[in-house]
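Heads up, one of the protein chains got dropped from this complex, but the rest are sitting where they should.
Going by the order they are written in, the chains are A, B, C, D and E; count residues from 1 in each one.
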Amino acid sequence: MMFLLTLFTLSFFFSSSDALDFCVGDLSAPQGPAGYSCKKAEEVTADDFVFSGLRATGNTSNLFKIALTPAFSSQFPGVNGLGISVARVDYPVDGRAPMHTHPEAAEVFVVIKGTFYAGFISSAYKFYFKTLNEGDIMAFPLGLMHFQINIGESEALAFSFYSSASPGVYIMDNAWFTNDLPTDILQKTTFLDPDQIKKLKGLLGGTN
Amino acid sequence: MMFLLTLFTLSFFFSSSDALDFCVGDLSAPQGPAGYSCKKAEEVTADDFVFSGLRATGNTSNLFKIALTPAFSSQFPGVNGLGISVARVDYPVDGRAPMHTHPEAAEVFVVIKGTFYAGFISSAYKFYFKTLNEGDIMAFPLGLMHFQINIGESEALAFSFYSSASPGVYIMDNAWFTNDLPTDILQKTTFLDPDQIKKLKGLLGGTN
Amino acid sequence: MMFLLTLFTLSFFFSSSDALDFCVGDLSAPQGPAGYSCKKAEEVTADDFVFSGLRATGNTSNLFKIALTPAFSSQFPGVNGLGISVARVDYPVDGRAPMHTHPEAAEVFVVIKGTFYAGFISSAYKFYFKTLNEGDIMAFPLGLMHFQINIGESEALAFSFYSSASPGVYIMDNAWFTNDLPTDILQKTTFLDPDQIKKLKGLLGGTN
Amino acid sequence: MMFLLTLFTLSFFFSSSDALDFCVGDLSAPQGPAGYSCKKAEEVTADDFVFSGLRATGNTSNLFKIALTPAFSSQFPGVNGLGISVARVDYPVDGRAPMHTHPEAAEVFVVIKGTFYAGFISSAYKFYFKTLNEGDIMAFPLGLMHFQINIGESEALAFSFYSSASPGVYIMDNAWFTNDLPTDILQKTTFLDPDQIKKLKGLLGGTN
Amino acid sequence: MMFLLTLFTLSFFFSSSDALDFCVGDLSAPQGPAGYSCKKAEEVTADDFVFSGLRATGNTSNLFKIALTPAFSSQFPGVNGLGISVARVDYPVDGRAPMHTHPEAAEVFVVIKGTFYAGFISSAYKFYFKTLNEGDIMAFPLGLMHFQINIGESEALAFSFYSSASPGVYIMDNAWFTNDLPTDILQKTTFLDPDQIKKLKGLLGGTN
Partner (left out) sequence: MMFLLTLFTLSFFFSSSDALDFCVGDLSAPQGPAGYSCKKAEEVTADDFVFSGLRATGNTSNLFKIALTPAFSSQFPGVNGLGISVARVDYPVDGRAPMHTHPEAAEVFVVIKGTFYAGFISSAYKFYFKTLNEGDIMAFPLGLMHFQINIGESEALAFSFYSSASPGVYIMDNAWFTNDLPTDILQKTTFLDPDQIKKLKGLLGGTN
């Protein structure tokens, strides 16, 4: 009897600390610099911590011949506040992750299937590259441009892991050529020729 | 000519900032609370960022029928300072990751092959569990006990990712039954019976 | 007169920065990964920073013969966002803090009264222990299992301090034996015998 | 056509990650330990990232002969969550920033116009000082008392930068002599004479 | 036999991760922004985590009638990297902790014996104060000036806990009146009268 009382006493602060074991994102509540607000602890279930959206191959019928399927806090709220997330990346033959960065995260890339030529460029402008085979992993530091190309004979598969629940995927081509960033401004700040810029804006849907 | 001069001027501070793009661990230099000291930038090569130690199946001939092959900063110094690391985990039929925590990291577990029964326990003592199939991912919050069991008919493979370059792998059985922690102290602090404790110490190599 | 104007000008941004001097938790507002939302600065009083809930001895009539009275952000919202909290711990003769961790915090334990045998286990599975007398302090690193036992002739008192406003208190016995975690799963992941598991579930209120 | 589909697919998670590129403060929403809640991404415009409130000289008709015009997250919500902010500081001849700290930030002080005598005191109580000329910068570590005095013949201008979006500006004189902190308590805790305290309370508007 | 092999394999990375369970400070090795370098894991013993220097009452024969005995990383290297530290504070009758801050930490103050009048001043210049009795705790936010006065009839004892392994103790009087900070500079930046300044410099050992 006393024993039950005690269990109750103890559980008082345990349940309150629960919410800080994890903070499953409530996508409808206010978001702050540290991430989404937390779903109420009593509404959290095991399903909040499991994501099946990476089971299937993504649609690779695009310019880059690639499908990056994210499990970031916006798709998988269970990682909100945990400082980690993942994406499945499918590459058909000659598919590639174009030159891109993750503004908020470092990455570890894991080759599940296939052979890749991968590299990154440091802020000292040194180019680091390597051929990766099945089972190899490669680290890409925070904010540095990197790419991977499927140089094998068949479809390739990789998982990318990030040191943030919302790493961002920031493709230079998309940043420059899919919006209304004016051609003359791009020319002045990249030294690309106007024809080249217009050609890629045409390809990627940009205007101006 | 002026141009060359300028390139030189610019490269002065770029190369100095290089060391903070990344901090490849120098395992022979002093280590601090934030990780290993950095290998000199000029000695860093692409090989420092690639690890092939996860290609092969690990040795699963042990009590737990599991092989966890780590790529933490001690094995893969390229992730030092990046706040992320990975391990390959092989499970024969009925193999399992026993009840354990990672004292310094949250985990995202990715099923590459097989079917798992996995779960964790919150600090409010609620048990969260789920069956995981190929391609599923599961998040395990910082410091909470969790496990995975291969419930399929064949060998299973997973990759675990951690929000730290040195997450620690902390198996309760190993912590209690592989060292000289006295049986009577274990009894007083776990309420396990002395016979049970002695039996597991025998199994795992503990003394006292 | 100009002077008053100026005071007003200055106070404009001072009062706005006030809210970031501290963030007294509003337990009814959304919570995020960094903690509770802040109570409005104008509603904060000195009472928000003082807690008297640790004055009295807690109820030690339980299995562990211990009373841990927390002053975490859920009980003492004044520490929300400050990265620190405290608990009072009362131990009758032979009372003990059972094997437990704090998933989100390191601890400093201070002996106010009595004599303790205390220890922790590192993730290299080394056992560190020591006898503590009045006035001694002991540090327990983040996420590692530790315990304290009152080995003196009389009641003992300690204060535990944590490097988080919501450290969590995570007792292995409670995690395993107070909920519906199935006996066969516990057996597979801890190698404890079913009888032992059932005995402790009986003692601690677990099912399955 | 497929291409458009793909663009749509891609943009799905890009826009969701957008909110974590930045977190423009919504001053009307709940605030947490990490700062203000984020304005909805779709309502954010370029104007949120630009602040013109530092164009004009501030009002220096005050005791300290100084005008500190802040662009902290409360005035310039665009820096919320970015860990940086700025203030314009105008000093007439003999104007000075009185002895103060920033409780939440380190500072870099940049002399745009004029000559200053500036210094800070370490927590080892060593006094560090220097004369600063146009173009010089000086670093003031987190939480240490510092000051700057315009020792030139004409108006001086500086910009101060802080390692926080809400650094706080904490002037010792204002903390002691502008509120109801009782004279006898001040005397006991500062060893200042009651007459001195009363004189400064009179000057700065304090009571008790 | 295979089993022994496996144990060895496992222990390989466990022992390496050990060093990041904790980082006992090596006071003779280089120090970095995150704290002291770590003592080699194999040289760490339980003694590194226990400190007995707070057992005895400190020497209170000084101007402030107080003895603050620290267990910071410099005295107690076991807390290096743990983000927490403690100090014992003894107060004779009328003893007081003078107006001070901790530049790097928030504080939780615990009354073990006696009655205190304690307060702090926010950066909005609001004064928060309270009478504290045995068992009461009070939180002092990062970087804000605070004080405690023993207003009881007998000796008082408290423990102060800090959210940093090296919080700093920064007494305004000591910062202003124990070094060579020139009187005229102090006058210009504090508006204290030269006589008052000289009197306190005399009392505290300052020059100039």
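Note that a contact is a pair of C-beta atoms (placed from the backbone, for glycine too) under 8 Å apart; a residue touches a chain by one contact, two chains touch by 3 or more.
On a predicted model such as this, the values are computed, not experimentally measured, just so you know.
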If you put the missing chain back into the full complex, which of the shown chains would it touch? A, B, D, E
In the complete assembly, which of A:Val79, A:Val111, A:Ile149 or A:Ala165 touches the absent chain? A:Ile149
Listed residues D:Gly95, D:Gly119 or D:Gly206, member touching the removed chain: D:Gly119
Footprint of the hidden chain on chain A, which residues? 63, 96-99, 101-104, 117, 119, 121, 123, 125-127, 129, 141-145, 147, 149, 168-170, 172-176, 178-181, 185-186, 188-193, 196, 199-200, 203
Contact residues on chain B toward the hidden chain run 2-7, 9-10, 13-14, 16-17, 19-21, 23, 26, 29-30, 32-38, 80-81
Could you please point out the chain D residues that touch the chain left off the display? 11, 14-15, 17-18, 21-22, 41, 45-47, 49-52, 54-56, 71, 76, 78-79, 82-86, 88, 106-108, 110, 112, 119-120, 122-126, 128-130, 132-144, 159, 161-163
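Rule of thumb we're sticking to: only the chains that are shown with their structure count from here on.
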Set of chains whose contacts include both chain E and chain A: B, C, D
Are the interface residues of chain A and chain C largely the same numbers on each copy, more than half shared, or largely different? different
Chain centre separation in whole Å, for chain D relative to chain C (CA means): 35
What whole-number Å value describes the gap between the mean CA coordinates of chain C and chain E? 21
Quick check on chain E: which residues sit in contact with 2+ other chains? 14, 17, 21, 119, 123, 125-126, 129, 141-144
Once you've mapped the touching chain pairs, tell me: line, ring, star, complete or other? other
Here the pairs of chains that touch are A-B, A-C, A-D, B-C, B-E, C-D, C-E, D-E
